[in-house]
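Shown here: the complex without one of its protein chains, the others still in place.
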Amino acid sequence: MGERVLLRGNEAIAEAAIRAGCQCYFAYPITPQGELLEYMARHMPRLGRAFVQAESEVAAINMVFGAAAVGVRTMTSSSSPGISLKQEGISYLAGSNLPAVIVNVVRGGPGLGNIAPAQCDYFQATKGGGHGDYHMIVLAPSTVAEAGELTMLAFDLADRYRTPVMILADGLLGQMMEPVELPDPIDAEDLPAKPWALTGAKGRAPNLILSFDLDPQRLKAMNLALQERYAEIRRHEVRCEETETSDATIVIAAHGTVARIAKSVIKMARAEGIRLGLFRPITVWPFPYDALRTLASRVKTVLTVEMSAGQMWEDVRLAVAERAATPFYGEMGGVVPTPRGILQEVKRHAG
Amino acid sequence: MPVSVEKGNMVQTFARPGSMTEARSTYCPGCGHGILTRIIAQTIDELGIAERTIAIAPVGCAVFAYRWYRCDSMQVAHGRASAVATGAKRANPNLIVFAYQGDGDFASIGTAESIHAANRGENITVIFVNNQIYGMTGGEMAPTTLVQQKTTTTPEGRDPRLTGYPIRFSEMIAQLEAPVYVTRQALYDTKHVLETTKAIKKAFGNQVEGRGYSLVEVLSTCPTNWRMTPLESNRHVSEVVTKVFPLGDLVDRG
Partner (left out) sequence: MTRTEEEVPKGTAAIDEDRCKGCGLCIAACPQKVLAFSGRLNKSGYNVAEPVKPESCTGCTFCAMTCPDVAIEVWRERGGA
């Protein structure tokens, strides 16, 4: 509350969730988000809120489902392999119109991979992951402070649209420490009412939470309602940031930790006379196609840089099409691109 | 049954419970699910808890369970009802939360969630309907299928060398420290319907009193996939199934 504290990314997310009124937290240990679990274990019981170390990530997402259904703010966190386990649960949350926050501190993959940072779960987060026609709002912070702010926003968006929301972080952001001043805790009185929740059918007709209908026409109607909600989210919740793009001839497109590194590269490039800018999606779903399309008309090159084999790159190409060149530079396996390495690529394409 | 209506000099001694909706049952003729649903609804009435009860429907024949309970309900992922119940109860301990699951939901895909909710001693009520077969999907082997029992995935009869033995899950749960009530009941005649009724009432009563975790396993039938009449099915439970799954209380810390 108005004080700056030194916090790890994982801890900032945890503290922000508490300030956002997260009433129940369920998770299973996995590196590199262990500190988030431990922070919640220390603080949630002290505040009279629920903390359960679940028997698996599958159990944790289903505990989240139960808590969300009865109308409280609830969160789980994990890292890549654990997020894979949660996919059915996420599909159920989406299909049942339930709000929840899911944190993915992404690590190297596929399979067991390693515990170093990566951005290779982008497809899983933004293109599905679970079965069926659904989306999650996906927020990609690039600093510890932003991780906290976006976590608090995630709870608001989840409640507003009755949908699961993901914080897409990575192992570097989760582990790094920065001084942050988090927003004040919300007032529990300000929490939105949830007349649809299973609070006990006293003085009203019973409520029902379900995600299926054997009749195809009725399930179609349920799906159309979901699609309409996603259209509304696309209209109102796109977030992105541009840095030094007004005179740029080449821009980097990057999210999360890589975008942060790119900000250093801008300084280095400009010192050498290259007019470099940065386009940073903050919501990777809904992806800022319109803003990027507009920017692409003014530049020669949009260089996508990611810690993956090229996942966000596909959305960049969709937005940019033929308006500019769309090269790619990626590092995999937990290797973090260096500012010099990125600058080299910039020079190669700045021509 | 509470006496509710009088007609001339006749008094009604049995009626549909208030916590049961008027919806027609879509269960097969003679299926135990129908009897058990009525018993649970009656218990909710008798304990006066309808306004704070949350019913959790599984995947399986009881996927539609919410059609017949007049209380808040939800349908959840296959096997996960005990985890969902945990989340709901931790979020709002004033609610009376019950999970209703078949043998695939509880004892196969849900094994971890079933055991760990019991081990944590969650103050919930879990009802495990064991009919030794997967009804909804057309009659496949369940973890509780009897040796030599024919199912669509054991067409020559269950061979323990390939598929192991019927699992006595309640006995496994009974070994844990936390559970306060673990019992196995049946529905094959009036006497057992009445005993199941007592057990269900105790299991829900435990949650109301905040005593901890209760599990009621109910031996039920599947006339359709057993290829028997309802009466033959009841006789099969009475004479054959109870030899593999003995009835009675395994834990009662009441």
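Per-chain numbering from 1; labels A and B assigned in written order.
In this section, a contact is a pair of C-beta atoms (placed from the backbone, for glycine too) under 8 Å apart; a residue touches a chain by one contact, two chains touch by 3 or more.
All of these numbers come straight from a predicted model, not from anything done at the bench.
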{"item": "Chains shown that the absent chain touches, full complex", "value": "B"}
{"item": "Among B:86, B:170 or B:234, residue touching the chain not depicted", "value": "B:234"}
{"item": "Footprint left on chain B by the chain that the document does not show", "value": "1, 6-7, 9-16, 20, 24-25, 27-35, 38, 187, 189-190, 193-194, 223, 229-231, 234"}
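As a convention for this text, only the chains that are shown with their structure count from here on.
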{"item": "Rounded Å distance, chain A centre to chain B centre (Cα mean)", "value": "40"}
{"item": "Touching residues on chain A, where the partner in the complex is chain B", "value": "23-24, 26, 50, 52, 54-56, 58-60, 62-72, 74, 88-89, 92, 96, 198-203, 206-212"}
{"item": "Touching residues (chain side chain B, partner chain A) in the complex", "value": "50-54, 56-57, 63, 66, 69-77, 80, 83-92, 94-95, 97, 112-113, 115-116, 120"}
